[in-house]
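Written out below as structure tokens is the structure these notes cover.
Just one protein chain is left out here, and the rest sit where they should.
And then chain A:
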Amino acid sequence: MSDTGNWCLIESDPGVFTGLIKGIGVQGLQVEEIYSIDKETLEDLKPVHGLIFLFKWQGRDPASATNQAPIEYENPDVFFAQQVITNACATQAILSILLNSRTIELGEELTNFKAFVSDFPAEIKGHAISNSEVIRAVHNSFSRSDPFINEMSDPTSKEKEDLFHFIAYTPINGCLYELDGLQEGPRNHGPAPGDSWLEKVGPIIQERMARYEGGEIRFNLMAVVDDRIKVYQEKVATHEEQLKALQEKEGPEAGAWLKGEIENLRGDIVKEEGKREKQARENKLRRHNFIPLIYEILKGLAQEEGRLEGLVEEGRTRAKAETESAKQRKAASAAAGGGSEDVDMYE
């Protein structure tokens, strides 16, 4: 786990993950962040290929204590890789879902990769991921442009090395599996035919969250789903056919409900397109080197008499206030037995 090699930190962000999946040659998928694991949310996102549960935690994993689904050490139907480098964890979680799916079109790159590693033991599979040039290159293309970011600790997390972890949940051969790269093998949570795994997984994740309660944990849940626009378009097409059939039978005024549905779906498509545009823009900004821009802005401010001096003064006041409030928070969280600051980065 210590060899981070040349794997950069990437942000835990649905736009980044979606781009990553596309980058390794898998079409027709996207990643959605979900904020609750209730039935409606998941129902709405179907078909769901898998869930990625990311969290930051300190200390031991209480899950290893009791009440565990059994580990399957030898199951040729399950792709399981042990996590050997920390920074690749998000990518590895995604791969755990992609490579176990029977329905996702993997594309040439991943198909070859899967064939290549299929007979390897879990640990070697983990190394194979970390050594894959293509996967690494795609992963790193989503890192921030700053040339120095890898070499330094985040100023906000200086005191404690933050630990991040992921778990992938995905259905394989009619059973719900938990793929955790820090475990020795995949955990089988039992039979869950069809989409029923989505009902089964909710309580498992909730129970897991509950076990961490009070320990200053941040959770993040993402779903690997089909391209939403395609899903909506297909639904529109189906509804339109139904509407046509209905209107032929009952006249042009019939099917108000279907019309409304179609309207809603078109609205969803527009929303989704807007979201994608935003994500594409964010990904571009992530890769942009802002140093020259920052320099030019500061220079512009310095050229206007006294402007920069004044702003620096204000900045100092702000910095001081921030330091003070951080101290207070720290004291409060120490009193509450808590841990460190929030950092919105995942490995």
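Going forward, a residue touches a chain if its C-beta (ideal position, glycine included) is under 8 Å from a C-beta of that chain, and two chains touch if they have at least 3 such contacts; residues count from 1.
Keep this in mind: contacts and distances are computed from a predicted model.
Asker: As a check of understanding, state which of "General transcription and DNA repair factor IIH subunit TFB4", "Glycine cleavage system H protein", "Cytochrome c oxidase subunit 6, mitochondrial" or "Adhesion regulating molecule" is the UniProt name of the chain not shown.
Answerer: Going by UniProt, the chain not displayed is called "Adhesion regulating molecule".
Asker: Give the residue, chosen from A:Lys244, A:Lys271 or A:Arg318, that touches the chain omitted from the document.
Answerer: A:Arg318
Asker: When the complex is taken as a whole, what residues of chain A touch the one chain not shown?
Answerer: On the chain A side, contact with the omitted chain comes from 144-146, 148-149, 151-155, 158, 281-282, 284-286, 288, 290-304, 307-309, 311-312, 314-316, 318-320, 322-323.
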